[in-house]
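Note that one protein chain of the assembly has been removed; the remaining protein chains are unaltered in position.
Presenting chain A:
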Amino acid sequence: MDLDKQNANPTILNPSDLPSRRRESIGKRRNDSGTGLFDGLIPRYNYLNDPFEQSALSSDSEDEEFENIDEQEIYDLISSISDPEHPLSLGSLAVVNLPDIHIQPPTSPFSSISTVLVEITPTITHCSLATVIGLGVRVRLEQALPPRFRIDVRIKKGTHSTDEAVNKQLGDKERVAAALENGTLMGVIRKMLSTCE
């Protein structure tokens, strides 16, 4: 079985080197520069807090704060998809890369449609599974993003021997829809998406 693999020995990125959301952007960066090591010293259910005076979970202002969908979030959605050949994620194989994800804001003030452009890099230039990977990324994003996003998945220019043909296929709505009717193909894609977090 292994002999059929087109690339049996791919390069693997270390998890520490994969892009991830940094602490400061999750919430307010701690203003005392500490890491929060001492925060656990006082238990969360501290007796000094009067339980009768905390019926609300969080202040309204916190809820108001917008956390926009950004490139990193798109990356997190698709980097955990498995490669159809290896039990490895598209992120660790560098098939999807943060710099190759672009969110383009609506083109006119009257439109609410943004575009997500994802360019994927196959592990080898003649990889026939590139289309399947592209489809998997597409399906994942269609399931996970709100409808105000238009999704555009392409093979990165120059990384594949037939990138234009593959892009044509991935861009053609009818052909994508037809492909997704194919049970075997959907089976492969479902397996790829099963590792998504």
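One rule holds in what follows: contacts are C-beta pairs under 8 Å (C-beta built on N, C-alpha and C of every residue); 3 or more make two chains touch, one makes a residue touch a chain; residues count from 1.
Simple rule for what comes next: contacts and distances are computed from a predicted model.
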Identity of the absent chain, which is to be given by its UniProt protein name, from "Glucose-induced degradation protein 4 homolog", "MMS19 nucleotide excision repair protein", "CTLH domain-containing protein" or "Translocation protein sec63": "MMS19 nucleotide excision repair protein"
Touch criterion as defined above, residue of A:Leu98, A:Leu145 or A:Val176 at the omitted chain: A:Leu145
Please output the residues of chain A touching the missing chain, sorted low to high. 1-2, 8-17, 20, 22-23, 32-35, 37-38, 41-43, 45-58, 62-67, 69, 73, 77, 86-88, 143-148, 183, 186, 190, 193, 196-197
